[in-house]
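Right, I'll just put the structure down here and ask away after.
Heads up, one of the protein chains got dropped from this complex, but the rest are sitting where they should.
Right after this comes chain A.
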Amino acid sequence: MIGGLFIYNHKGEVLISRVYRDDIGRNAVDAFRVNVIHARQQVRSPVTNIARTSFFHVKRSNIWLAAVTKQNVNAAMVFEFLYKMCDVMASYFGKISEENIKNNFVLIYELLDEILDFGYPQNSETGALKTFITQQGIKGQFQTKEEQSQITSQVTGQIGWRREGIKYRRNELFLDVLESVNLLMSPQGQVLSAHVSGRVVMKSYLSGMPECKFGMNDKIVIDKAGKGGVTNEAGKSTSGKQSIAIDDCTFNQCVRLSKFDSERSISFIPPDGDYELMRYRTTKDIILPFRVIPLVREVGRTKLEVKVVIKSNFKPSLLAQKIEVRIPTPLNTSGVQVICMKGKAKYKASENAIVWKIKRMAGMKESQISAEIELLPTNDKKKWARPPISMNFEVPFAPSGLKVRYLKVFESKLNYSDHDVVKWVRYIGRSGIYETRC
């Protein structure tokens, strides 16, 4: 298991050091600094073995978090734990920075004592932690016996993510379908790879211990429903609806996985406040909101002509926003002239790219930019690698085609029903890595 956990600043000074196991000595702290943080070469692996000691590290801005072990630990778990540690810290004191860590070092030690015992991760849900790690040390003695046992049963309980007795005057639910659409396209317009990674993010303000059920246009569910209702007309009409094939999905720990596995229904008791209900991935029938058509021509050795056309490919009534096209330029660029039909374009020498920004663009439109790039003659034999043209945008629909069919809330003990809950649903599609090679 994890033998120790260190946090360093960018200079390699230790901010936090907590050793859990006897086999990790003080020299481990220095070994990591010397061999990784101060290493001349760029880091080639997130796992480093120095003198039979393994170091796992992640970086957040310029802070290094390193977990150390001498055993054959579960490596995936260690990284998951480090991320979780970052989340927990962020939810306690905001951004992970040197200043914040120094300001909260006592708190961090207290957290580390709680969420890692002898190197074994323990309950690390911030909701539960915040009930008893508060940095108001004296609180302990004011707690009543009931409060104490409520805390311990939540920390160790089956529903560790929610406490009992939550009350809201107005029961509300916000559901966001956030998708990032990824594309790698060849210069000829052939899709080399495309996938959507989506997240369903919720904010729930519900009283009591509500049971929720979430439904979407999952192909497997719709087909099943369709088959079941072959005899009646209503069944047919549901199967006629568009459905999507989900390659894979993962769920927040509140979702009952065995129920999903057997019935493919998503049911859960939600955490209070913000959380991510599920992630999913699709690769079939993706709506690619934009198509980029590049044309690069080398005119002699000192000039490049670039023309890029973008076409929007969705309903004309919808508007895409925050569109940005990034056209890389060679390192020896001396000057650039750009003409674009729409938006603004600028050559950014420091980024070696022409950045073309368009505020809004409706569906089924097209726009074009052309640029002349002057090059300095060089002796460099090495060819310019022609990085791909990348794009950023935001669209008000889900490129995967996912639709929320229902989100039902049941709370048997309190007197509010599904109808009384105010529900908000929103779809946002963003570009992930959306690249076209040129």
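Assorted remarks:
Please note the rule applied: contacts are C-beta pairs under 8 Å (C-beta built on N, C-alpha and C of every residue); 3 or more make two chains touch, one makes a residue touch a chain; residues count from 1.
Throughout what follows, contacts and distances are computed from a predicted model.
Protein name for the hidden chain, per its UniProt entry and selected from "DNA primase large subunit", "AP complex subunit beta", "proteasome endopeptidase complex" or "Protein PLASTID TRANSCRIPTIONALLY ACTIVE 12 isoform X3": "AP complex subunit beta". In the complete complex, the residue from A:Ala31, A:Ile151, A:Ile287 or A:Ile428 that touches the missing chain is A:Ile151.
Which of A:Phe251, A:Phe268 or A:Phe290 touches the hidden chain is settled by the complete complex: it is A:Phe251. Considering the whole complex, the residue from A:Glu80, A:Asp274, A:Glu298 or A:Glu374 that touches the absent chain is A:Glu80.
In the complete assembly, the contact with the undisplayed chain comes from A:Ser45, out of A:Ser45, A:Ser317 or A:Asn415. On the side of chain A, touch with the chain left out of the figure occurs at residues 1, 13-17, 19-23, 26, 29, 42-47, 49, 52, 54, 56-58, 69-77, 79-83, 92-95, 99-100, 102-107, 109-110, 113, 117-118, 120-125, 132, 134-141, 143, 145, 148-149, 151-153, 155-158, 160, 184, 186, 192-193, 195, 197, 247-253, 256-258, 260-261, 276, 278-279, 281, 381-383, 385-388, 390, 433, 435, 437.
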